[in-house]
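Only a single protein chain was left out; the remaining protein chains are all shown in position.
Chain lettering (A and B) follows the sequence in which the chains are written, and residue indices restart at 1 in each chain.
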Amino acid sequence: MHNVLVIAKNTFKEAVRDRIFYAILGFAVLFILLDLFLARLALGDPVMIKSFGLAGIYIFGLIVTIFLGSSIIYKEIERRTLYFIISKPVTRAQVVLGKFLGLFMAVALTTVLMAVVYIGVVLHETSMFDFLGLVAVFFQLLEMGLIVAVLIFFSSITAPMTATLLAVIMVFIGHLLGSVLYSGEIIGGTTYKLSLAFYYLFPNLEKFDLRNLVVHGISITPHGALFAIAYAVLYSGILIWGAILLLNRREL
Amino acid sequence: MSLAKKILLPILFTGIILSQYFYDAGRVNTKTAGLSLPPQFAEHLDLGLHSALASFLWLNTRMELPYLPNGYQSFFDGLNLINTLDPRFAEPYVFTEIVLPSTAYPQRISAAVAVGEKGVAQADKDWQIPFYLAAIYHLYLRDYTSSAKYFDLAAQMPGIPEVVKRFAINYGIIPDIRERTKNIWLAIYESTTDQGLKARAKAYVGHYNILDELQKAVYDYKELYGKYPTAISDLVDKKILKEIPPDPFGLEFFVYSGGVVGIRQLPGQGVVD
Partner (left out) sequence: MIEISNLSKRYGKQVVVDDLSLKISKGETFGFLGQNGAGKTTTIKMIVGLTRPDEGKITIGGKLVDDISARRKIGFMPEAPYFYERLTGMEFMKFCGDLFGENNRSESEYEDILKMTGIFDAKDKAIGKYSKGMKQRLGFAQTLVNDPDYIFLDEPLDGLDPLGRKEIKKIIKTLQGNGKTIFFNSHILYDTEELCDRIGIIHKGRLLYAGAVKEFCQGKPLEEKFVELVEMQQ
């Protein structure tokens, strides 16, 4: 609805004008151009070129997301910019949704820019348009959306430093859960039950990682794609809902 | 800026560079730890970026094989880690198959074969993996059945250059083993971008061409004189050949009983070419 878009646009503007945003973006583009250099070392092996390129987009996407997102809500509360908004006919739900959308758009913009540079590099080195690479980037966006939701949730409760730390830990755990479950299966007993609980409760990010497949020319199945999208939407939805509830309760 | 500062700044800067230089110079042959992460550990920490990490590690690990700064174990540890992280990554298998047989590693042939077999099973369909595996079977193990199988496999893979494909298809058809061997080296010469390997292949092809030439000369001699020559020099003395061509490897040629040309005879193994 209207207010959500107004707040989203505002959040987006504020985010993309951050000087550090530009710095990170600059580094990201640099990294991908570095891929050109690595292409020399790799003797033109497309697997290596694509691996490094997509990894770069992922790592820098994460950095931008976590850096911008961790202070988003907390800054509003701490710096009382929220006072201007909430004293107008705006619900707290609209605020949270607007913040989410605005931040996600900023992250999406960086990701798309990096992807364009990446496609150019791969085209130049291998004369092939890496369509599967774009598919991988799309699913990366889903993952980033989920992480933005995590950040918004955390930054409704804690200071930016803590929110950042928690989000970083979540990301690592999110990629570990498969191995944790596997080890749990081997050990059995309570450990298994615990690992199963973790597996389902924590944000499980492995499903959005198509990089290892895509560099070998393998894509995701429609079945996998459907459930990955559903997971991202549902989990983000719960986190945003939680953030709204927290903001509703909060003393301003 | 005052004069003192103008002088001081460059001096400090030079001092920094010199300290680094002398520090490095003093580090005589310290054994730098090879990359020996247990694979599970690496897999957990890499945020799912398995193929990128495998590629990155490969850039380091492949330098270890030809130059042996840390011994072979460190290379094999690295290779194992890379294969675990990204089993489909083809380049490490190919590189190992090509380079390992020419190193001094005691079990180089069986290890190369093991790597090749693993690559055929796990990696992306890269024609070079079965191709070089087949070459190893033929050249080092004289297992012509296995080599035929793998050349056939290579011929069916996408991306195989025409000349190599033709060779691979015809491999089993040619009865003469020596002819097959020469063709393998010819195919390698045509297809490889590795300059060292290309030079070696060229030398082998030259070597086999000379053997063929000498062999034909021996049969001509038999035609003319009713018996085989006893020494290679007979071919020149009796004016069949103008001269014995020099071998690219600098080896000497001999004629053995039955008129077979070769470089030496091993008991129980026949004539070696």
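Keep this in mind: a contact is a pair of C-beta atoms (placed from the backbone, for glycine too) under 8 Å apart; a residue touches a chain by one contact, two chains touch by 3 or more.
Note that the structure is predicted; figures quoted are calculated from it, not measured.
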Using the touch definition from the header, name the shown chains in contact with the chain that isn't displayed. A
Sole residue of A:Val6, A:Leu34, A:Ile63 or A:Leu181 that reaches the chain not shown, by the stated touch rule: A:Val6
Sort through A:Leu34, A:Ile86, A:Leu213 or A:Val233 and give me the one touching the missing partner chain. A:Ile86
Tell me which stretches of chain A touch the chain missing from the display. 2-3, 6-7, 9-10, 13-14, 17-18, 79-81, 83-91, 251-252
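The rule is short, and it goes like this: only the chains that are shown with their structure count from here on.
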Applying the document's contact rule, which stretches of chain A touch chain B when the two form their complex? 38, 41-43, 45, 47-48, 51-52, 54-55, 58-59, 62, 171-172, 175-176, 179, 205-206, 209, 211-212, 215-217
Note which residues of chain B are touching chain A in the complex, please. 40, 43-56, 58-59, 86, 88-91, 124, 193
